[in-house]
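With one protein chain removed, the remaining protein chains of the complex are shown where they sit.
Going in written order, the chains are labelled A and B, and every chain counts its residues from 1.
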Amino acid sequence: MTEPDRLEPATAIGPAASSTIAEVRVAPLRFWGPRFLRSGGLGLWVGGGIMAIMVLAAVFAPLLTSYDPVQPDPTAALQSFSAAHPLGTDNLGRDIWARLVFGARSDLSIATIAVLVPFVLGVVLGTITGYVGGWLDAVVMRIADIVAAFPFYVLVIALVFVLGSGRSSIFIAISVVSWVAYARIVRAEALVLRDREFVQACRAGGIGGARIVFRHLVPNVITQAIVYAMSDIVMNIGVIVTLSYFGLGIVPPTPDWGRMMADGQQFLAGGYYRLTLVPAAAVVLSSLGLSLLGDGLAHRLRISR
Amino acid sequence: MKRKILAGLLAAMALPLALVGCGGGGNATGTAADTTKPQAGGDLVMARADEPTSLVPWVPTDNASIWTIEEIYDTLLVPAQDGKSVEPSLATSWKQSADKLSWTFTLRKGVTFSNGQPLTSADVKFSLAQARNKDNPFAFIDAVIASVTTPDDQTVVIKTKQPWSPLPADMALYANSIVPKDFGGMTEDAFAKKPTGSGPFAFDHWTKGQELKLVKNPKYWQPGKPYLDSVTFTVVTDSNTRATQLQSGQAQINEFPAYSSIQGLQGRSGVQVGKFPSSRVDYLVMNNAKKPFDDVNVRRAIAQSVDRGSLIKTVLFGTGEAAGSYLTPALWSHDDSIKPLPYDLNAAKADLAKSSVPNGFSTTMTINSGDADALTAAQLVQNALGKIGIKVQLKTLDPSAVSAAKHSGDFELGFTYCTTDIIDPDEIIRFGGLYSGGSQALYSQYKNPKLEKLADRAAMITDQSKRTAIYHQIQQTVNADQPIVPLYYSPALYSYSDAVHGFKTLPTGNYNLVDVWLSK
Partner (left out) sequence: MARYLIRRLLLLLVVIFGVITIAFFLMHLTPGDPARTFLGEKATPQAVAALRHEWGLDQSLGSQYARFLGQTLTGRLGDSVYFRTPIVQLLAVRLPVTLALMFLGAVASVIISLPLALLSATRPGLPAQAVRLFNAVVQGMPAFFVGSMLIVLLGLRLRIFPAGGYGDNPATKFYALILPAVTIGLAIAPLLIRSLRASMVEVLSSEVIAFGRAKGLGGRRLLVGYLLRNSSISGISILGIQVGGLAGGALVVEQVFALPGMGSMLMTGILNRDYPVVQACTLSFAIMVVIVYLITDLVYALLDPRVRLS
């Protein structure tokens, strides 16, 4: 496909461009604040902070609530905010805050783990094909194109249909589709690095291809992939949520934000916004944290190059 | 510069807030409008969840098609409003012969199709021949018909292979709608694109995926009706969007409003909720062919751990009643004396202790992934069964896969429901309780040869009270064996604008739009 299909420019064009910036009133991600934060670290801190809080909440969920997120209590259905239930209850009488923190377990863990396989697969494939080129490159990239040419949800939904609903199907379905972006990003990087002097030097020195790929190329291309992984986690949460909208997500009664939003959909017209808005806020908050984290990482990693 | 932007933003935010105050009201219905006398005119828009698939009477099985077909065509007879009998429509009288092997129908004089062509017995003979074609999904209803003859233009004689009391009710089935003989000279394909019937509304156009429009049939045989000028069915899959369209006036009738919205709608001005008697019964199905569901004690234990009251309150928001017999109360011969097994966890545990699995067991429940109500009910049932030691794992599949699983017996627990297509208990007695009834007793694989003989006998008897006695016997046997757990009887739910009058669906689901009128 088109070579520069990357989401962030990998290398600055030309040498030492920053020295001329002083005149021009532009700066990448610079902003007011104490000096130590100005290196783009605020995103890292705020995003990291948000995510840390969410992960801790998920891990220590049982300590944060006395209610069982799974046990229905029909007599307490659809209650609004109260002292006993700070976020109210859902249509089965379950405490929404409890379902929120336990849901964080499902969603954050699945979204994160579902990034691992595509990450590894995409990075390895991308580096190898970028370095080696030739027919291997052509074949792998065509497969990538084919997967990407499918309307995204069609492939995922069809796969979940075939595999049945539940966690493992979601993992597999997401993995089959997501590796493409990593492969493309990494391959673009590898293509550039392939012709760099240090790689030529390795080759001239007789170091084998595999060693070059894994020892020298991967560590350099991986930063872009890591940055993308952050937004990929966000997208995975979106995928899980949308799968639940179609009824194909995590099997009830295990709480998960997507299921909560889908369950709440039928109550929107009746004026019960709370059921959908609360988990939506959680989704948005986690996406905020991850995006800031990703941005911060991107900046940090770019500077250190 | 910054201040200007800020001011602009504030203004932009204030505008919508100001409008919120104005946007809240529903349709303005003038208090001067006369709501007692039907007014002619008006275009009705009904928002539905599904797209019809065909307008040829004997082809489709989906409700969206069926209920549209019933507006375009007529049948010989129609169900009465109370669901207890059938009434004249195209046929004004009907009689069974002395030897009980044939029925004679006398057709109404002066009926024409919407294109002016007179409707005669030749059209009836042609239509029934098409419906009886064994490739068609509802051919089994007409399987008992041996021949159809037409001694004259206004008389139709239907010979049956054995005495068959449900025949008049069968003639009210939508699949037996009357089309012009030989499709009025067209091929079936051409007719499918421009269907012609004698019903209150004539086909106007159908933009697939969007809307299907019918217009008033000026040649309709009921004088002064229909009142409406046109009816447009739109396809809106998302239930929130449908509800929004009703509230904003984009549609006047919304089928299937969410149960949770009923209370809010009832309080709101401009819209109403209609709960019409329906033959719908929901069941918890157990696959009797799989252990340990072959043990009646296990089944009774499960039946007694289901808290129907709680289900009705949580899933249906109170819109329904607990079910006793598997036959709907909308049909005559429903046995009222059969009460649901009471919700009693101790009795349930005791029954389980008597069974082949006294220490409980693990099982899976297969449900339709797109059905929010089923998911809610499933979680309640899962929780309930957990209390007596039965661990239930939920399995969600899309509708097509669920259907395949049920038909191949590849499931353990599940939900199902059924409605009747004819105003005669025969269809449901068989479909719900008999292995040979078409669904292996609602997928439970329950086999009781004695019941087959009883049902056959009842269909041959004419005396309704005698048939009732036999059907009571069947219902009581099934109740004792509990192959499935009837959960609740629920009404047909519609929400519609205050401007809509006379809207009352029949127990078979027909919209009966011929009686509907709009006030200005």
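In this section, a contact is a pair of C-beta atoms (placed from the backbone, for glycine too) under 8 Å apart; a residue touches a chain by one contact, two chains touch by 3 or more.
The structure displayed is predicted, hence computed values, not measured ones.
Novice: Given the contact definition stated above, which residue among A:S106, A:S178 or A:S231 touches the chain not shown here?
Specialist: A:S231
Novice: Which residue from B:F233, B:F431 or B:W517 sits in contact with the chain not drawn here?
Specialist: Answering carefully, the residue with contact to the hidden chain is B:F431.
Novice: Please identify which residue in B:T68, B:T363, B:T396 or B:S439 touches the non-displayed chain.
Specialist: Here the residue in touch with the unshown chain is B:S439.
Novice: Out of B:T92, B:T106 or B:S403, point to the residue that touches the absent chain in the complete complex.
Specialist: Checking the options B:T92, B:T106 or B:S403, the one contacting the hidden chain is B:S403.
Novice: Could I get the residues of chain A that touch the absent chain, sorted low to high?
Specialist: 1-5, 7-9, 12-14, 17-18, 20-21, 23-32, 43, 138, 142-143, 145-146, 148-155, 157-159, 161-162, 231, 234-235, 237-238, 241-242, 245, 258, 261, 265, 268-269, 276, 280, 283-292, 295
Novice: List the chain B residues touching the unshown chain?
Specialist: Its contact residues with the unshown chain are 16, 19-20, 23-24, 51, 53-54, 59, 61-62, 134-140, 192, 207-210, 234-238, 240-241, 244-245, 247-248, 250, 370, 397-401, 403-405, 407, 418, 421, 431, 438-439.
Here is the rule we go by: only the chains that are shown with their structure count from here on.
Novice: Quick check: in the complex, which residue numbers of chain B touch chain A?
Specialist: 239-240, 243-244, 247, 257-258, 260-261, 263-265, 310, 313-314, 368-372, 375-376, 378-380, 382-383, 394-398, 401
Novice: Considering only the defined contacts, which chain A positions touch chain B in the complex?
Specialist: 71-72, 74, 77-78, 91-93, 161, 164-165, 246-248, 251-253, 262-263, 265-272
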